[in-house]
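The other protein chains are all here in position, but one chain of the complex has been omitted.
In order of appearance the chains are A and B, and numbering begins at 1 in each one.
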Amino acid sequence: MSASPGSVAEIQALIRSAAAAGTPLIPVGRRSWPGAGGWAPKEGRALDTTPLKRIRHYEPADLTITADAGIGLDELDAGLAENGQWLPIDSPGAGSGTLGAAAATGGFGPLRQRYGATRDNVLGLEVVTGDGRLLRLGGRVVKNVAGYDLVRVFVGSRGSLGVITRVSMRLFPRPEEDRTLIYRVRAERALAMATALRRGHLPVAAVVLGSGGMEGGGGRAATLAARILGGGRGAREITGRVVAALGADPDEALRDEASRRFHDRHRQWEDDARLMVRLRALPDRLDEVVAIAQPVAAAVAGEIAADARNGVVRVKTPAAPAGRDEVVAALAGARGRVEALGGSLALDDAAGELGRRVGWVGRGGGAGGIVRRIKSLFDPHGVLAPRCPE
Amino acid sequence: MIQQSLVRELRAICGSYGVLDDPDALLVYESDALTAYRHRPAAVVLPRTTRETRESVAAIARHGLPIVPRGAGTGLSGGAVALNDAIVVGTARMNRILGIDAPNRRAVLQPGVINAELSVAARRHGLYYAPDPSSQTTCTIGGNVAENSGGPHCLKYGVTSRYVTGLEVVLPDGEVIRIGGQGRDAPGYDLVGLFVGSEGCFGIATEIEVSLLPVPESVRTLLAIFDRIEDAGRAVSEIMSAGMLPAAMEIIDGATIRAVEDSVFAAGYPTDAEAALVIEFDGLEAGLKGDAERARRRCLATGAREVRTAQDEAERAALWKGRKKAFGAMGRIAPDLLVQDATVPRTALPSVLRGISRISARHDLVVANVFHAGDGNLHPNILFDRRDAEELERVERASKEIMRLCVDAGGTITGEHGVGLDKKHHMTLIYGPDELNAMWGIRRVFDPGETMNPGKVLPDETQPVAAAVPA
Partner (left out) sequence: MAGPGRVRQSRPSATASQPAATDPASSLARALREQEEGLLNCVHCGFCLPACPTYRRLGDEADSPRGRLHLMRAVVEGRLEPGAEAYQRHIGRCLGCRACEPVCPSGVAYGHLLELARRVGNEAKPPSLVTRIILATFGSRWAWRPLLAGARLLRALGLPALAARRPRSGANARGPRLALAMLAASARVRSLPESPPDEVPSPTTPTTNAGRTAADSPSPTDGPDNRPTVAILTGCVQAGLFGRVNAATRRVLEANGYRVVPVGAQGCCGALHAHAGELDSARELARRNVAAFEAAGADYLAMNASGCGAAMREYGSLFSQDDPDAPRAAALAERVRDLSELLVVRGPRPGGSIHLAATSDAPCHLLHAQGVADAPERVLRAIPGLRLLPLQGASECCGGAGIYGLTQPELGGMIGGDKVRNILESGAAAVVTGNPGCMMQIGAGLRLAGSSVVVLHPAELLDESYRRGGLYDGQGR
């Protein structure tokens, strides 16, 4: 059962009555975004934000846009492209997802090093909190330090503090050229190449690894894809340097539309997942994190992909694994090892029983009291997603 | 007057050089770089470590006294001014770089490290720290965290918030928490993002992890001279909408040009010009030439009288000189200066600039504009002499009118200097009761007793009577 309020006032009313009735609400967009483990309530009524989908303010020369939360990123992108601009959100679930969900999940994809994470580019939010108040936070200018930065708390809070109804974003010029150099090599070689690119301080926009060879053994090739964005001369120059730094010509060189499609596919890699495990550590520990992820992949018969620049390694399996003891042990072991590196391991909602047994996100940061007080400040009746990692 | 028992306690924690309580010497701490606000603190404590900070804060909290954190005192919003006999906890002696992790492009520092000195240290690894407030040779990273500082090159690279990835914080009751760290990617609320820009109201950051960037391989700088400041504003909009992303775009207006050229820092800008626009591109050499040429043509098309291009590092420094020295040079033309910091959408620049000059004419005041044009971040400097009470009143009125003009144009009251004392009464121009209530609430989440930098950021009259805070 879901509600589809047609205005902000209706959302406020809906939240107030849910608070009175004590029934949880789960704000949703197009449901393309993978849930982060354990945030969503087990049961509750979906609050559909997609009916609100107007562009409220767009002045291309300002390089900012303000739109309702329910608009799809794909719809937005079409309008921005006409003006040679874009919103470089490439976290899993982007593309077909909504603007509101992009802000609420606050993730990042391989382009973060170049453009910042979503949270860095959200300029302002309109949000209805768990007690039905409408807050207009931040603004639509690119620099703004007026008051405490509440925008940052709501971005990435996954609907646990409020329902985001409108978002102002910073935009970027669309790169003139989009190139991707693809190398199909053994996993160890792919990791060594990623290290060489990182050490060389080359202005590569993204470096991703994947396509079925990262699990090690089996003789399948992994793919290293280096994405280069920029003006014509600059892009050619970087391409030349990447090839020189890696000491080999790419197996494939994609340009423009083909390059974009490649990265769309990489982003959508998670879409058919029944279980996602995300491991993160500092980028120079990537080899170790991949090694930690391999036994997990083996235990769940999953595949591995990595975002080399951001130190993210993902394990996905399209088949739902049961909460078998050996899977639980593999996950718990991997978490211990990645946390020993200073990193983290998180499961998404689909992990279900596994998530409850292993724990969704691992150890907290020691600011539990503050997290709880923020939660009850904005959602005093616990109407919205009741849990949040501490 | 501060209790001697507390002074003794603090001396035992921080050593004899670490506690200052001579009221005469404390005059020095009565203001930050915005001298319009002056309140002498009851004492100053200068801890050297997290432990000394934690113990000092706890001791002061036990005595129920308010605390004001202070870095180098270069803020321009009165944020480091000690109201209500507060005790200043300064970070000047916590100035060590604890480590630079070059492979992961990050550094861990104590809060008193000077912004520019971090970049100097990182340079050995081919890295630098991107946010570059104009006071970067003296302001501290801790202060940057508190204010979420910007700077000329934030146009391309973003502000402090994007670069802070972890914090160790001493909370107002002396508890120490760690948020973020090893990147800022752990699941959960973005407490680091919330803390950055909290203007010393949530606690004192005692350890800061930041991310660094590779030093750009090449830099190209242009200086365009205009006879009308609106034309310079238009050039900025056109360059941005043409798909270029300069590292910085800064405008210096005629009044400022003349102040600088009158000073020992004369930069060779023509004194009859009404605006100078500094444009900088950085990145790979291969791409820069084309960008610079396109920008040059745009400037000429929008009415630039001439465009100069720096050919080497010395010339580049010369083109920047007028911009970098502008604030100090104002000291030569008036004893006091009110620096404003409003941000407007870039496309509103020409009309807002016209409005500011109308307002200053109406109040018979001199306003000199120096600003981060690419970001739409204006710095109208109202020149005055605070010994002239009548003039001071006109300054106040003009200041409020300029603020309203910027807000009406879709902007905000502060882009990088913070609210502090100076702009807290303007907060109601942009926020309603619910937003202000939420801010009061979040402040109490960190500081239930309201002892950390009280009287700043939020207008006192908006304080909710019943505590909106949960246990």
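Everything that follows uses one rule, which is that a contact is a pair of C-beta atoms (placed from the backbone, for glycine too) under 8 Å apart; a residue touches a chain by one contact, two chains touch by 3 or more.
All values reported here derive from a predicted model rather than from experimental measurement.
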Task: Visible chains in contact with the missing one - done: B
Open item on the list: Touch as defined at the start, partner being the missing chain; which of B:331, B:432 or B:449 qualifies?
Closed with: B:331
Task: Identified contact with the non-displayed chain, of B:27, B:98 or B:317 - done: B:27
- [ ] Looking beyond the chains shown, say which of B:97, B:366 or B:429 touches the absent one.
- [x] B:366
Open item on the list: Can you say which of B:155, B:201 or B:255 touches the chain missing from this structure?
Closed with: B:255
Task: Absent chain, residues of chain B that touch it - done: 17, 20, 22, 24-29, 31-35, 44, 46, 72-74, 90, 92-93, 95, 112, 114, 117, 135, 137-139, 255, 258-259, 263-265, 324-325, 327-335, 337, 366, 383-385, 387-388, 391
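The definition used in the following text is that only the chains that are shown with their structure count from here on.
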Task: chain A and chain B, separation of their C-alpha mean positions in angstrom - done: 30
Open item on the list: So in the complex, the part of chain B that touches chain A is made up of which residues?
Closed with: 101, 103-104, 106, 126, 147-148, 150, 154, 158-159, 161-162, 177-183, 185-191, 193-194, 196-198, 201, 214, 237-238, 240-241, 243-245, 283-287, 290-291, 343-347, 372, 375-377, 410-419, 423, 427, 430-432, 434-439, 441-443, 445-446, 457-458, 468-471
Open item on the list: Help me check something: in the complex, which residues belonging to chain A touch chain B?
Closed with: 36-37, 59-64, 83-85, 106, 108, 116, 119-120, 129, 133-137, 139-150, 152-153, 155-157, 172-174, 176, 198-199, 201, 203, 230-231, 233-234, 236-238, 280-284, 310-312, 342-344, 346, 360-361, 364-367, 370-374, 376-378, 380, 388-390
